[in-house]
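Written out below as structure tokens is the structure these notes cover.
Only one protein chain is missing; all other protein chains are in place.
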Amino acid sequence: MMSLFAVLIDGTIYASWLFLVAAGLTVIYGVMRILNMAHGSFYAIGAYAAASLVGWYFNNGVGPVWAGYLLMLGCALVAGLIVGLIIERGLLRFMYGRDEVLMVIITYALLLILEDTMKMIWGVNPYFAYQPYAEMGRSALAGLKVSNYDLMLVGISLVLGLGLWLWLERTHQGKVLRAVIHDREVAMAMGVNVRRMFTLVFVLGTMLGTLAGALTAPAISVVPGMGVEVIVLAFAVVVIGGMGSIEGAAVGALLVGLSRAAAVHYAPEFELFVIYGVMALVLAVRPQGLFGRVLARKI
Amino acid sequence: MRLSKTELILLGVAVLLAAGGVIAPQWLVFLLTMALAKAMVVQGVVMQMRAGLVTFGQGLFFCVGGYAVGMSGHFLNITDLALLLLIGVGAAVLLAMLLGLLMTRYREIFFAMLSLAFSMILYGVLVKSSALGSTDGFNVKAWTLFGWTPASGQAPLALFIIIVACSGLLAVLLHRYSRSSAGMMCEAIRENEVRVEYLGQSPRWVLYMNYVAAAAVSALGGGFMALSAGHIDPEMAYWITSGEFVFIALLGGTAHVAAPFIAAILFAVVRTYAIELVPHSWQMILGFTLLAIIVFLPKGLWSLFTGQARRAKA
Amino acid sequence: MNNSKKSMLKHPLAFAITAAGLALSLSASVQAAENGKFRIGVVTFLSGPAAGPFGEPSANAAKVLVEGLNKGQLPAPYDKIGINGAEIEVVIIDEAGGAAKQVEEFRNLVQRQKVDAVVGYISSGDCLAIAPVAEELGAMTVFYDCGTSQLFKEDKTPQYVFRTSLDAAVDNIGAARYLSKVRPDAQKVAGIQQNYAWGQDSWSDFTHSMEQLMPKAKVVESQMPKVFQGQYGAEISAISVKRPDIIHSSFWGGDMEALVLQANARGLLEDATAVLTCGESAIDRYKDQAPNGMIIGGRGPFGAFAPDNALNRWFKDQYQTAYKTAPTYPASKMAQAILGLKHAAENAKVEPGKIPAPLEIAKAFKGATFESVSGTVKMARADGHQAMQGIAYGEYQYDPASKKGGVQNVIAFSGECVTPPDGTTALDWIKAGFPGAQCN
Partner (left out) sequence: MNCILETQGLCKEFGAVTAAKDVNVRIHKGEVVGVIGSNGAGKTTFINMVTGYLKPSRGEILFNGQSIIGRTPRAITRAGMARSFQVAQLFPQLSVLDNLLIAVSAAQSPFPSLLAPMRNASRIAQADAILAEFDISRWRDTQVTAVPQGVRKLIDIAMALIGDPQMLLLDEPTSGVSAEEKTALMDTVMRVVAQHQVTVLFVEHDMDVVRRYVSRILAFYSGEVLADGAPEAVLANARVQEFVTGGPNAHKRAAQ
């Protein structure tokens, strides 16, 4: 009973983290049809930016604790804004209209470049910025000790997911975006500035990636290569949910999170396969993912 | 069998290369052996690229080929090179025949992702197998050929000559394949799958054959890699390894059967010097090279030779 | 399309061959000059997650040490300039990319760069793959960190391959012995390991040792998350609900630091004592995020466990000056490997200033006893090719005033106490109840 409860809690926490990581990936794919391999690097950049700045802030006792949290979020968003703009304006906009798979390879090249760029900026030594994680303390939920920071992640993830969904479904800009998703040519003909939409969405996706990294940074040690580890996981979540779908990413994250937690508690030896197993299973039954749409070709 | 001019040139190059191996320094012989083994896997990637499918999981068959060779030596005490390679290819073909039933249902990004998933599942299984050394892998036993055991120190050169011979033969076969009905049908599927269906041809059947053939070729590369490096580990199935194969495939382009070989050799040379000269940022160099190729030489290095780059721009 | 293009089109292969030939001749022409220096190829992780905790300290140690050696600044018996009077030149290579690539790079080092010796390798897979190649090429090779027990089981009659680091089984035998002294009444043991060869072997060695040394303790939970996962929420819960007294982990690098942070924040490390076999490598970074009393090891008498001798003082001092931080165990181990090499080369009985041949170095290295930053090292196992040293464990202690972490309650076990004798595998030796072990 206890472990079933623990599975639910652990699964939810892990799922909310997965959703944070996958949200940016799925937003970018949904609108721009770019499966961004460099998304993991955005995550790492966010983590590095937060860890180095927050670490400096607390180690030198610069200011109050709450400001440290703001600093953490702020620097992630700024890093995302800068990186997203540079990449979209400086590289991707020259590539639009190319084959989807070629775009994957372009972002793979980006990944290689960003990995070494990060190494140049931050070196290979681990960064530690545990204060935001440690400061929040812990709660006991039915005898299970849970970090408050992790619970906060669940909240942030919910708010972000809901916000994204509302933005897409309820605002004018969201409607325009959906028009772009539905039919790029028609949207363009209707006077939508698709290029500007692309810039907006790419920067937003990048910022989601860096935000996920920044929020994770306090709980881990930020090391080179962390982005590469994350990207395949995020892919799996997005593919399971249906590429380009926010609801899909949320459901995919929950599915993966809960199955993984269940495996950890009941059958640790299968933990390594759970994610790919779920992915292969979902794809075999629903090739387009749980919330993916099938686009029949007109002839 | 009558050979065309291109095929004669391909075989001629192979003979020259093998002869060159005798006078070349040993490290270069080894580097070329590894590059040719990789080139075979890249051939598998290119075969599928010609059909419009990009695989981020060709490492799967590379790994299966390598492990089948290693395990046959380790557990069955088979040392004969030809038999080992045959087992490796056979294992990959069996697996591909099974997976192909599922894989041929998918296109584009879904194919890429699913191929990646299968490759990562194998990686996971191998990491779990402590009998196979988990992530450490295990050493592959020394090989013999039809009863002949190469003397100590001779094995690398002998293996080089064998792999060059196999590459030459493979190049001729793949050259023929690319011009055969099946090969052209792959291009037709890439261009317009619906039309192929309406010509009375099953695209899935063509892709299935192509998938299995590509797996066989890649497994051969994996087998050679195991024999030349003398060691195998699950890294062979890791997605980064597969990404490297896609990289080399793009570097060479799909226009000619020789392109992957040249690209693989070039890649090996560039990388070994990049690692030596800029050990901290060789990945970045690879990344920029890849971008430059996509932007300036979308059809790969081969277009430099044929002038297609300019035609593509005009 | 003009004519010249058309003629190119006709013979693309000819051009391809020319280009390939050009590339090859270029690469062949670049050869290392024989410059009378003692060239050492140093291979360690410069990229990837192992670079920070292991690779960089190791590479830094090599640089500091070689600089000191070339200036003849080291205390005796290493006060001779360079190696045997010849200046040392270092070629550093990234260990990332898998064993097959490392075999290729190793051949490049030996045959193209003409190094006189190779010192390196953290990954056990790399060591296993390199050993037969080193023997085949007759290249003097010193493994400085990898811990696989398989190494000299595969390479049965080693000639050119030496290992100055300890078998990983030693870490876990040592950990069990330490526990049996400081926590003899512990009942419930849990483990969390990275799911790959290192973690799997460590856990097997540890649990079998515990069966022998603390038969009353029972394993209540074993977790094997993916390496570099970073998030251990579910694993920590799964261990928590079993309420263990001891948590053993062979985690290293960022994974270990993340585990300590997360487990500590969730109170797990207050209820149970963690035993981290690689814990020393982050001793400067835990600060107050690790509980006092957490048991840490340094994979031998290295880093914080290194003895206070002249050599170690010099090394710590130089390292601290150059890199503003104390050397952790990977750094000490790199220094030990290079010192061992120097010792052997200078005892190979060739004229001063001359570089001895690999076979001569190997003969002198075999069974040698040399001084190192970690005290005296005996090449006493695997027919004189494997170092035997003791191991030490201690409890982490944070000093809030100086904001520095240290170790307390250090207990050292002699090499004879924790090292299996030749001719038996570590696991068999453990299962047999450590026959012939001489403990202090």
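Just so it is clear, A, B and C label the chains in written order, and each chain counts residues from 1 on its own.
Definition applied: contacts are C-beta pairs under 8 Å (C-beta built on N, C-alpha and C of every residue); 3 or more make two chains touch, one makes a residue touch a chain.
Since we're looking at a predicted model, the values are computed, not measured.
Trainee: Per the definition of touch given earlier, which of B:L3, B:A131 or B:L199 contacts the omitted chain?
Mentor: Within the whole complex, the residue contacting the unshown chain is B:L199.
Trainee: Tell me which of B:V140, B:A213, B:I248 or B:I275 is the one touching the absent chain.
Mentor: B:A213
Trainee: Spell out the interface residues on chain B facing the chain that's missing from view.
Mentor: 173, 176-177, 179-185, 187-188, 191-192, 194-202, 205-206, 209, 213
In this text, only the chains that are shown with their structure count from here on.
Trainee: From the mean C-alpha coordinate of chain A to that of chain B, what's the distance rounded to whole Å?
Mentor: Using C-alpha averages as centres, the distance is 33 Å.
Trainee: What is the distance, in whole Å, between the centres of chain A and chain C, each centre taken as the mean of its C-alpha atoms?
Mentor: Here the centre of chain C sits 35 Å away from the centre of chain A.
Trainee: Could you tell me which residues belong to chain C and also touch two or more other chains?
Mentor: Each of 46-47, 195 in chain C touches at least two other chains.
Trainee: Give the residues of chain A that touch two or more other chains, as numbers and ranges in rising order.
Mentor: Residues 115-116, 119, 269, 272.
Trainee: Flag every residue of chain B that touches chain C in the complex, lowest number first.
Mentor: It is residues 6, 9-10, 13, 20, 24-28, 30-31, 34, 127-128, 130, 133-139, 152-153, 225, 229-233, 235-236, 238, 241, 256, 258-259, 262, 265-266, 268-269, 272-273, 275-276, 279-280, 282-283, 302, 304-307, 310-311 of chain B that touch chain C.
Trainee: What part of chain A is in contact with chain C in the complex they form?
Mentor: By the definition above, chain A touches chain C via 2-3, 6-7, 9-11, 13-14, 17, 115-116, 119, 123-126, 128, 130, 133-134, 138, 144-147, 149-150, 216, 219-226, 229, 260-261, 264-265, 268-269, 271-272.
Trainee: What does chain C use to touch chain B in their complex?
Mentor: 1, 5, 8-9, 12-17, 19-20, 23-24, 27-28, 30-31, 46-47, 91-94, 98-100, 103-105, 107-108, 110-113, 123-125, 128-129, 131-133, 136, 148, 150, 154, 195-198, 200-201, 227
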